[in-house]
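Excluded from the complex is one protein chain; the other protein chains are retained at their positions.
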Amino acid sequence: MVVRVQKDSFDAGQVLNEFSSSASGSGAVVSFTGIVRNVAGGLKHMEIEHYPAMTQAAIEAIEAQAVSRWELDGCLVIHRFGKLVPGEQIMMVLTAARHRAAAFEAAEYLMDYLKSRAPFWKKEVTESGAQWVEARSQDEEALRRW
Amino acid sequence: MVVRVQKDSFDAGQVLNEFSSSASGSGAVVSFTGIVRNVAGGLKHMEIEHYPAMTQAAIEAIEAQAVSRWELDGCLVIHRFGKLVPGEQIMMVLTAARHRAAAFEAAEYLMDYLKSRAPFWKKEVTESGAQWVEARSQDEEALRRW
Amino acid sequence: MQVLYFAWVRERIGLPKECVESDAKTVSELVEELRSRGERYALAFADTSALRVAVDQELTSFDAPLDNAREVAFFPPMTGG
Partner (left out) sequence: MQVLYFAWVRERIGLPKECVESDAKTVSELVEELRSRGERYALAFADTSALRVAVDQELTSFDAPLDNAREVAFFPPMTGG
């Protein structure tokens, strides 16, 4: 169970390899990488604001839930804040387990909760101005399955 | 949609980075890595046999199904055959999509079908002998959800 | 207590945090007091169903008691991931 909240970019491939090595004995490793997409109108950049005093603990609490629900050999969350341009990696979730079902479910669970319960807010800056990304109702609904 | 059936090992991190770069415009990249686990009694190595004339086409057909069901920006399957020792990577599935739900679901679909419908057979070689891995009933049941 | 604002709540109110003296018993009572501070506040807190609140870094509801809370944060629904 590791959480990294950081401004700097990261090398997803290197993270995956290090995570897989550390979770030896696992048969299944799942990774999710979130990438800044371009938007209609042309995204200049995205700004991710967070609540520093709360972020780390909030993500740790989400991870603790996942670890209590699935038998995981490892779990890692990286989430960036600050200014990001299209194509940059925003965040990454990794899970390791004996079998694939647990690794997939735990990764989806972590993603669903990170989307709506970790204190991050995204702002999109385009040529025509800046606006806060609104929470999608599907993201709130996604939590109901757990 | 790419399929690689190979004897050689691969660098999962490099595969992930190249895949993410090629699927530009995607917001979500999911990867699954299957790793040889040790087994009770001590695994010396695993041997993976396959049906060369059929394997590539069978996996392509599974990918085509995934692509028809989900809007994917990319999809890649790597599966090894031959002799593998514990800790080695057996296979990898990657999917890229605008949103995470499609990327996760397509990756799970690919895994479920690769498990039970791609012509690979695993044999475990331990100190006490060799035996073919039996298909798990859960793996067959997993197909029913799709 | 410290009151923190994030994202568009911060922008509407015009500051990221401030020290607030209050006897409010609940988050809702604190919101009432903040609304009376002027137009910016009234606008930011116009519709609390569009807001989320954390007390001492824990997500909670608007009817939660404040007890001896040291930090209350207001923000829109999160959009991480």
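In order of appearance the chains are A, B and C, and numbering begins at 1 in each one.
As a convention for this text, a residue touches a chain if its C-beta (ideal position, glycine included) is under 8 Å from a C-beta of that chain, and two chains touch if they have at least 3 such contacts.
Values in this document were obtained by computation on a predicted structure and should not be read as measured data.
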Visible chains in contact with the missing one: B
Listed residues B:L16, B:A66 or B:L114, member touching the removed chain: B:L114
Candidate in contact with the missing chain, chosen from B:M1, B:V39 or B:A57: B:A57
For chain B, the residues touching the chain missing from this view: 34, 49-51, 53-54, 57-58, 79, 90-91, 111, 114-123, 132-135, 140
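Keep this in mind: only the chains that are shown with their structure count from here on.
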Chain of greatest Cα-centre distance to chain C: B
Rounded Å distance between chain B and chain C, as computed from the means of their C-alpha atoms: 48
Mean-CA-position distance for chain B and chain A (Å): 23
Junction residues of chain A - those touching two or more other chains: 34, 111
Residues of chain C engaged with two or more neighbouring chains: 81
